[in-house]
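Selected chains from the complex are presented in situ; the others are not included.
Read from first to last, the chains carry the letters A and B; within each, the first residue is number 1.
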Amino acid sequence: MIKIFNLNDVISIKDFQKKDIEFILNEAENLEKIAKSQEFSDELAGKILGMMFFEPSTRTRLSFETSMKKLGGNCVGFAGSSASSVSKGESLADTSKMFEAYSDALIIRHSLEGAAKFISDIVDVPVINAGDGAGQHPTQTLLDLYTIKRQFDKIKGLNVALVGDLKYGRTVHSLAYALGMFDAQMNFVSPDELKMPKETLHDLKKNNVKFHETNNLKNVIDEIDVLYVTRIQKERFPDEEEYSKIKGAYLINHDLVKGKDLIVMHPLPRVDEISTDVDNTKYNKYFEQAFYGVPVRMAILKNIIKNKF
Amino acid sequence: MIKIFNLNDVISIKDFQKKDIEFILNEAENLEKIAKSQEFSDELAGKILGMMFFEPSTRTRLSFETSMKKLGGNCVGFAGSSASSVSKGESLADTSKMFEAYSDALIIRHSLEGAAKFISDIVDVPVINAGDGAGQHPTQTLLDLYTIKRQFDKIKGLNVALVGDLKYGRTVHSLAYALGMFDAQMNFVSPDELKMPKETLHDLKKNNVKFHETNNLKNVIDEIDVLYVTRIQKERFPDEEEYSKIKGAYLINHDLVKGKDLIVMHPLPRVDEISTDVDNTKYNKYFEQAFYGVPVRMAILKNIIKNKF
């Protein structure tokens, strides 16, 4: 196990080496008791996390805020609707320089792919990408990996099905890449219209990652360890009809998973892609997954801010 | 005096036994110096209060935030306008499970009666009801009682007039119930259209609480100790004309209270039901009442979170 975290910014999961990910997953496990308020820390007392949410994001925003505050730090920033009033015509570069003046680390969500990278090049404080359009959302990937590792105590050799919208779903692209690094096998289960992009498949092949594509979940349900479901997002569709046709086609319910040896995960929010009859079963790991966002983000914040000082 | 607070959630004043209320009022008095920054506490350091304000509420929100922060804790959440973006079609149950993952206690305001109870049934962290539609707002009732007790050093035997909108006013229903528990006498003073609901009167009778109804404040002004005024809320009226007719009819001014031996209370915000010529007199207790929200909510937060750990 390495002793230090080398990254200055968290922009893309592709910037992580396998040992960087292992370090963060290990740190997260150490921080779980603090995340659950069973232990106390003020390691980041006096430190400020600047939050630039140009797009609304409740889950990611709240879990970063919680993570910072559980370590004794605090947050300043803006979110969503107030973003426009922030700028008064100001450039993204100038807004970022302002936040740099007030913060010990920055977290940014923006609709434009590349926004976080752009900012990390012009400010001296650490920058964390909390989602840049169709681009990356690396801390989501880390908490997904952490959830799997906490359940199985390993990732290598597991069989993971990624189900639903694999075309527009930012989450699954990064996760497939990362699972490949850890020698998991993957099944990509989606309607033909929403298959994993060729580019992502190409990357995986280049890295000798084993995967299989299908449009029928039943073909693979008996052999998988993890059923990772994604929301089919209405707003990604140009056409209401296309959305209606597909919606519900990949519904996960208790009947489907009953008697199987697998867990169900979901980045949330869910609409109706997982039936609530799964909620009170052992298959449900999606609420725990949401909680794991806290220790994982604590691990990131603690180490990236510590590196700066 | 009992030594512990037994409730796991604060949903309705009806869940409180008299000894629970006495415990909180006593605790609030102990915490007043911290509320005034004359003493310091970090008893809730590292603890996070999740704030789910589906309806805007500045006073309640700010006083809960202040209470949590004065005890060394911190808050995460959303309020009002951003609430819709929270859900993206997510169910109230799922949103609550998310907040549970991030928080050591939850506070919720919602337009639907029963929302807080519903949430308390599905999450493991303590839930505090900060107003559920026409339902309950128990911490308002507790701070109202505290204000009276701080003034008279007792509640038993006092004569309290509840004035204004007794039909739609959530505050007065709970307060009448609680005053009954403490053997106060009550006068319900309202226009005929806005009388206390039959159901509330029935409850009071069942508990042998003494009350009297009138539409003329002058009939009772000489015999009361507390004049509790409520805002006649325009938004509760289906009809602008009905509102205009009644508005101002129950105006409290200095002439009315001059020479009387009583205090004036109001849950705030006031519009024009109390004339500002009362503000700088000894009768005015409504601003102090607002402050008392802090020690009372500190007492709730401290004990309900302590019970969890």
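Observations on the model:
Just so we're on the same page, a residue touches a chain if its C-beta (ideal position, glycine included) is under 8 Å from a C-beta of that chain, and two chains touch if they have at least 3 such contacts.
Just so it is clear, the structure is predicted and the values come from calculations on it, not from any experiment.
Of the identical chains making up the complex, 2 are displayed, while the complete assembly in this file numbers 3 copies.
Note that only the chains that are shown with their structure count from here on.
For the copy pair chain A and chain B, the superposing rotation over Cα atoms measures out at 120 degrees to the nearest 5. Centroids of chain A and chain B (each the mean of its C-alpha atoms) stand 40 Å apart.
Chain contact summary for the complex, chain A toward chain B: residues 34, 37-38, 40-42, 56, 58-59, 62-63, 65-66, 69-70, 72, 74, 79-81, 268-271, 276, 287, 290-291, 293-294.
Per the touch definition, chain B reaches chain A in the complex via residues 45-48, 50, 74, 76-78, 81-82, 85-91, 93-95, 97-104, 309.
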